[in-house]
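Here the complex is missing one protein chain, while the rest keep their positions.
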Amino acid sequence: MKQVIQMAVVLTLICTICGAALSGIRSITAERIVYQRLINVQGPNVEDVLKGSENDLIAERESVEIDGEEILLFVGKKNDRPWAVAYETSAAGFGGELTIMVGYDLEKDKLTGLKIGTNSETAGVGSRVTQDPFTKQFKGLDIDLKFTGGPCPVGVDAISGATVSSMAVSEALKKSVALYPKIKEAVL
Amino acid sequence: MGLMREFTKGLWKDLAPFRVVLGLCPILAVTKEAETGLGMGIGVIFVLTCSNVIISSIRNIIPRQVRIAGFIVIIASFVTMVELFSQAYFYPIYQKLGIFIPLIVVNCIILGRAEAFASRNGVIASALDGLGIGLGYTMSLVLLGSIREILGAGTIFGVDMMWASFRPFTFMAEAPGAFVSLGLLLGIMNAVSRKS
Partner (left out) sequence: MDYIILIISSLLINNILLAQFLGNCPFLGTSKRMDTAIGMGIAVIFVLTIACIVTFWVQHKVLDPLGIDYLQTVSFILVIAALVQLVEMFLRKFAKPLYTALGIFLPLITTNCAVMGAALLIIRKEYTFTQGVVFAIASASGFTLALILMAGIRERLEISDVPLALRGTAIGLITAGLMALAFFGFQGMDAALTALVRS
């Protein structure tokens, strides 16, 4: 009996100490981890769609609440005045959720660029939507998107054989554009 | 002098994974580049040394029947620390190592040292043992990583090494190259140690 109690006490003690140590380290590193993730995962996409900005895009990120949903905004500034904004939206792709980062020019109300973030599209087929030849077509599009039955808006050629992935990008883009008026209001 | 031997044995006599065939998965998976191999090695040194120290200092308190469970909790905690620190300070390496950071916990070298050495020896000896074995393992990781990076990409630690017209062997960068180069290296080590 004494042995069983000793076993239980020692194991509980080890687990408690380890748990406490880990939660301590977790709370110290949590903030840095979030920041590192932003820089390394979303950072390159933000830099790309807001090219020409003069401020530190990641450090000056802000979050706004729109229709009860928290959205992380990256505001690009020139001469200390906001000229463009970028944020993420997502839609169901072929292999899971597909996230896009879209940048908007606040004066001209046009897209400054579109980049694909996290996705699990099939390598070699659907994954081609993540590549430049496809994504750079969105640059300069008007926010008033026109659809004429194809999977992608007018002015953008879908990837043949990857209709689902192309449509997922369009779905996410529709959501993104729908949010734009409210976000523009929040930024300016 | 005895303590010094605990340290140096990991560098040749018990060199993992060449002399003691343990810890093969990470050495195959993360040695596409020398840099990721080094990152993995540092993680292993940290976990191995810390867990050895803690385990040897509680070796007389912990009941025999539950020792393995206790060892696993302690090792897993240190692995989680590596996971958190690497995310906070070395994010690009964390991304490249992927699931192989949490998988340090099932690296047989660590549980093996805890059971075979740290639970039977003093704190200082265990620390030196962990440091030595970890360093030896890191050397192996960096060695294989360098070979594969030089032949597979023509670079080492990202710096160009080969002449301009060098065409990298894609074979070395992919899975088959990992198995074959480790096998050949193991053969060379066997030949060398048989001679000496």
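Letters A and B name the chains as they come in the text, with residue numbers starting at 1 for each one.
Throughout what follows, a residue touches a chain if its C-beta (ideal position, glycine included) is under 8 Å from a C-beta of that chain, and two chains touch if they have at least 3 such contacts.
Everything numeric in this text was worked out from a predicted model, so none of it was measured.
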| item | value |
| --- | --- |
| For chain A, residues in touch with the removed chain | 18-19, 22-23, 26, 95-97, 120, 122-126, 161, 163 |
| Touching residues on chain B - with respect to the absent chain | 21-25, 28-29, 68-69, 72-73, 76-77, 79-80, 83-84, 98-99, 102-103, 105-108, 111, 171, 174-180, 182-184, 186-188, 190-191, 194 |
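Keep in mind that, in the parts below, only the chains that are shown with their structure count from here on.
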| item | value |
| --- | --- |
| Touching residues (chain side chain B, partner chain A) in the complex | 58, 61-63, 65-66, 69-70, 73-74, 76-77, 80-81, 84-85, 87-89, 91-92, 95 |
| Footprint of chain B on chain A - complex, ascending | 3, 6-7, 10-11, 14-15, 18, 21-22, 25-26, 29, 32-33, 36-37, 39-40 |
